[in-house]
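With one protein chain withheld, the remaining protein chains of the complex are depicted in position.
On to subunit A.
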Amino acid sequence: MNGTGNIVALRPFPDAARLELNDQQLRTNLRRATHTIRDKRLRVVGEVDDWEALRRAGAAIKDDVLARLPELLERFEESATRAGAVVHWARDAAEACEIVTRLVTGTAAREVVKVKSMATQEIGLNEALEAAGIEATETDLAELIVQLADDTPSHILVPAIHYNRSQIRDIFRSRMPGVTDGLTDDPPALAEAARRHLRAKFLSATVGISGANFAIAETGTLVVVESEGNGRMCLTLPETLISVVGIEKILPTFSELEVFLQLLPRSSTGERMNPYTSMWTGVTPGDGPRTTHIVLVDNGRTATLADEIGRQALRCIRCSACLNVCPVYERVGGHAYGSVYPGPIGAILSPQLTSSGANSTLPYASSLCGACFDACPVRINIPEVLVHLRQKGVDAKRGKPSAERAAFVSLSWIMRDRRRYAAALRAARRGSAPLRGRGRLRRLPWPASAWTDSRDVPLPPKQTFREWWAKR
């Protein structure tokens, strides 16, 4: 079953990228922010002697989980239920939204506070709640900025990375209740304004909604790691807590958590450890929420799991290290990817979760430079999956004629035979001879114009290498 929700691009990547490339401010903001996090990450990763061993351990644990996912999910359901949680299953985004909306409506609450969560972004929960007349407030500072601006997140860790602080001040001034024109763009002043705004929400909301970074099968425990502490307020203050969790978030036992609590913060925020790690297991009398629900979401994950090469994308722990080192992401930002999962991981995850439409252009949104694979804490070989998905796309269209296919097929026919190949080299060399006096070529007809729009083309010299070799 295909995934739905905010992982379906509406426009092909090259079209969306073209629009973003015109935004100089965006590129400046992105470059500054990604390079700052990138450098921090390099420093703290460099401190760990056994980083490579940790990465391999992380990958191995995740692969083990994926290999026996049904069994572990059943164990998780049993443990969580025994601890007092109510477990629900959702096949896609629509089902997940329907379940959560029904649960919130059942409490008679008209407002909810939210912990930053990719899963709820993925299923489009805020939009669904709004349609049901329920106000959802994001409490993560960056998510709040994006929400107030009526925008969509553009980065997994730093959803508002595309804004600088003066833009954020303008958003607060015009959209945040109680903020005056005197607000400066000083970060402590901005944080204080957000704190005042959120405090009222924390104290009045009776329902909290979260995701989870990890779900422990053995105990039924959910884990959220964060930096601000706002998440913990949502996890502990409301009477009802609803957690939306992708089925790949499972870890077998508590002991595996140790590996990821080292890998995640260093890769993600460039910190040795994140400031807040919250864990909860069902309900505890006299402490925390009275009712806890867990919605386990598939939304295309089972289909992704079926692909032997592509399934490694499900190891992802959403650290966003690949975004911060990606030269493509740095130029176009997250919106160009048309999904809540931007950057290199989005380019392999979104098309697999949805398997059709404009997402099929995402595997080409990479120069295959490999920086993402090097940065990935769970060793997802993103370039390998990109090429694999390109191949699946090409194979799926094998029956349909296309100019590109014709070119690759004839080039392959020439290049597989030394005589045809040598003749083609000679022909190319001779064919360009009349142009040689003009030095470099500045303009070629379509489709090669895509190259010459911004680059010159050198001309072949008088002799190919094999002609020289034959004569020496």
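Keep in mind that, in the parts below, a residue touches a chain if its C-beta (ideal position, glycine included) is under 8 Å from a C-beta of that chain, and two chains touch if they have at least 3 such contacts; residues count from 1.
The definition used in the following text is that contacts and distances are computed from a predicted model.
The listed options are "Electron transfer flavoprotein subunit beta", "Putative aldouronate transport system permease protein", "L-lactate dehydrogenase complex protein LldE" or "ABC transporter substrate-binding protein", and the UniProt record of the chain not shown names that protein "L-lactate dehydrogenase complex protein LldE". For the options A:R82, A:R196 or A:R440, the residue in contact with the chain missing from this view is A:R440.
Checked against the full complex, the candidates A:E52, A:E78, A:E127 or A:D374 give a single residue touching the omitted chain, namely A:D374.
In the full complex, subunit A contacts the hidden chain through residues 13-14, 17-18, 21, 27, 327-328, 331-332, 364-371, 373-374, 384, 387, 390-395, 405, 408-409, 411-412, 415-418, 421-422, 425, 428-429, 440, 447-448, 450-451, 453-458, 460-461, 463-470.
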